[in-house]
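Heads up, one of the protein chains got dropped from this complex, but the rest are sitting where they should.
So that you can tell them apart, the chains are marked A and B in the order they are listed, and the count of residues begins at 1 in each.
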């Protein structure tokens, strides 16, 4: 695999067209933090499969259009070339391009909305990064979430933006009485955690989930391992707290915890037992946050997208906790002393 | 015009009373970024006309009271004198003073609310500036919006703050079915874009809009040009996306885009074709954001005020994009290189 990527890198150096393709593919890969064109290609494949299987091919077209518009906008704005080459201006655009056809009926006005949204996602990436770099944390997928919340909410004001599967806005209701429970079977658990990975791109499809795991594997075994572990943990916690069985099965309690687990377990800290425990607490709390945000956005009639992942990952990155193995030396007064 | 202002400046240097009047007038002018006492005077004139024409003279009184209270609070808090002289502590106060009588019935309790709100708008200006200067962007009218959201929401908890034209709180409804459309006539388009400029001060009045355009003209031709262009763009985009005809006609889709266009086109960047295109994208997205925020605040029953302008202008200022004309030199690998 390494050799294949090396050969590709050499080809890329010799052709500006291939270079353009390369940075678009890396843009797709960065949705799950992988600066890897093959991962990006497999992500797009998974999106195409899921889009066609669900009878909504506009999702596949939207993904590509969003990716290209966001990347070209970054080029026109003369954005930092290193970030550009790593695909850091593409991943928010792909997600905008997937989200719009998932929740709105496509017509000239909604395609216009998609293109404007993808362009603005690049401006938002630049803007959000200016703020988060002061905090010493990355922008994550917040530019996508911020931009797409505007696009979705706009459907409640503009008559030419018809909705499909968005809302309806509703006041939350205590779940104790309302939620339907279920004895989880082995099949249920298996499909839930694989679909949880597919839902990172808003797709409710088993095959897409398997393709996404393969896409992570070709880039980083740790990323794949934390993705799978994060999805399993999220299903267990959601069952334990009594979430709706249909939502768990569709992977809706898993996509944010999956991203939290990858980010904290394999990207921003070096994998270790201390890191795994820290990531576990974050992953568990992301499940709680997912349920919480579902209720918070219900009156506005919009999806949470990956907001639970973003807010909780920021919360756990901001402290800049030192998770290196503790030195073997006597505790001071029974209290571990930092540094 | 320049000579008249010079004569005024000389008079001001000789009298502390005139100096006090001067900084109040500049405070009114700063609502649309103009550090110009004549612009401020014309803005106040436009407010008086609109207030009296709508049968609600308390709006005019409120504007003056808000302006004075906010400015005096800044003096008592020993705020930075340069900012004070430029009117930077007055513009949020004027807007608080206009907003309260527009949405609440005036009585002793609501006048108390107005005075406290105007004083707090100065504290908020100092506070918000501390945060936004870390980001390298100005506070814009966020101190007004933040303060007045508290004042409006309070009307839902306190019995002595009766509402007029506020709310009622409601869950958003997809617009596709609900919105009434209209074939726009030339008259409709003309009144819509002029009222859009009047609505910067929450006034639905054609004459006020014309006075405001004159007020900008005496200070900056570019500001007036971008205001007019921003208003036209906003009406076209709102029609294209299928917004409510009544809201477009009242200028409700235009006041925020007008401010975005002035800010990005003429204040924080030097006018040029690249800047105009960047400002155009921002202006279009401000229309989308206006529709989005209308839906987002609907369950709380409060107006968006200029929030769409503030959030989108921050989004487009934060990246600190270099919009100087591109040097004429060969592209590198088909990609424009920054710096």
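The working rule: contacts are C-beta pairs under 8 Å (C-beta built on N, C-alpha and C of every residue); 3 or more make two chains touch, one makes a residue touch a chain.
Small disclaimer: the values here were computed from a predicted structure and weren't measured.
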Displayed partners of the chain not shown (whole complex): A, B
Residue of B:119, B:275 or B:308 in touch with the missing chain, whole complex considered: B:119
Touching residue (missing chain; options B:52, B:77, B:190 or B:221): B:77
Omitted-chain contact residue, chosen from B:4, B:52 or B:170: B:170
Interface with the unshown chain - residue positions in subunit A: 134-136, 171-176, 178-179, 181, 238, 240-244, 281, 284-285, 288-296, 298-299, 314-322, 326, 333-339
Those residues of subunit B which, in the complete complex, touch the missing chain: 16, 19-20, 75-81, 84, 109, 112-113, 116, 119-120, 123-124, 126-128, 130-131, 134, 149-163, 166-171, 299-301
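By our rule, only the chains that are shown with their structure count from here on.
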Subunit A onto subunit B, rotation angle from CA fit, given as a multiple of 5 degrees: 120
Centre-to-centre distance between subunit B and subunit A (centres being mean Cα positions), rounded to whole Å: 36
